[in-house]
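Apart from one protein chain that is not included, each protein chain of the complex appears where it belongs.
Which chain is which? They are A and B, in the order written, and residues in each are numbered from 1.
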Amino acid sequence: MEPSLVNAFPPTPLNLIGGLLLVAGTAFLLLGGLGLVRMPDLFNRIQAGTKATTLGTLLSLAGVACLQPDWSLKLLLIGLFILFTNPLSSQVLARSAHRLGSKQSPLTRVDRLAEDSGEAP
Amino acid sequence: MVETLVMLAAGLAGTAFLLALWRFVKGPAAADRVVAFDSLTIISITGILLVALAEGRGIYLDIALIYALLSFLGVIVIARYLEGGL
Partner (left out) sequence: MSGLTHLLALLLALAMLGAALVTILGRSLPIAILASGLVSLCASVLFLILAAPDVAMTEAAIGSALTTFLFFFILGRMRRELPGVEFDDDPATPAVTAAPVVPSASVIRAERVERLASSSSSSSSAGAPAVEQGQAPGGKDHG
């Protein structure tokens, strides 16, 4: 029951790069979570909660692929799924919220969707 | 050295999970909670990766793959419901 992490990864350059990528990715996840808490309205929250976490997850996947090169194929598949589906789901959610008339921050200047559908800007 | 970096990554991911969970509990509208749910799913994908690293078992990545698929489907179903089109 001793920690299996000890001596599992010798400090070779590839492992160090992997660890640093992992920390960078989770730092982006943390920034995404912080933006999720701090942003003023729903659309800004969607942006923070989706873009930052997508980049963070992709960086973490790259870090794990550096630490365990045998898992590269599966990690690549997960990364492709996240890269394709995450922007799509955030766009669907943002369009639904816009259609429901979700409240916008008073700092919002441009609303192209409302202009395109002919409503008042 | 590398182990310290992995532990630091786990701490950062855990903090991100807590922040997104706070938005989920507090979020005023239902759409806010859906965004928080999506973020929580993606953060837990990274958590699954870290657990797989710690245990050294590659089979755990299958669950991460399932979650990468399911977060997309879930958000689309819920957005359709909120729009009134389901």
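By definition in this document, a contact is a pair of C-beta atoms (placed from the backbone, for glycine too) under 8 Å apart; a residue touches a chain by one contact, two chains touch by 3 or more.
These numbers come from a predicted model, not from an experiment.
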Hidden partner chain, residues of subunit B it touches: 6-7, 10-11, 14, 17-18, 21, 24-25, 28-31, 33-34, 37, 40-41, 44, 47-48, 50-51, 54-55, 57, 59-60, 62-63, 66-67, 70, 73-74, 77-78, 80-86
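The working rule: only the chains that are shown with their structure count from here on.
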Computed distance of Cα centres, subunit B from subunit A, in Å: 10
Touching residues on subunit A, where the partner in the complex is subunit B: 3-6, 8-11, 15-16, 18-20, 22-23, 25-27, 29-30, 32-34, 36-37, 42, 45-46, 49-50, 53-54, 56-57, 60-61, 63-64, 67-68, 70-71, 74-75, 77-78, 81-82, 85-86, 88-90, 92-93, 95-97, 99-100, 102
Interface residues, subunit B side, partner subunit A - complex: 1-3, 5-10, 12-13, 15-20, 22-23, 29, 31-32, 34-36, 38-39, 42-43, 45-46, 49-50, 52-56, 58, 61-62, 64-65, 68-69, 71-72, 75-76, 78-80, 82-83
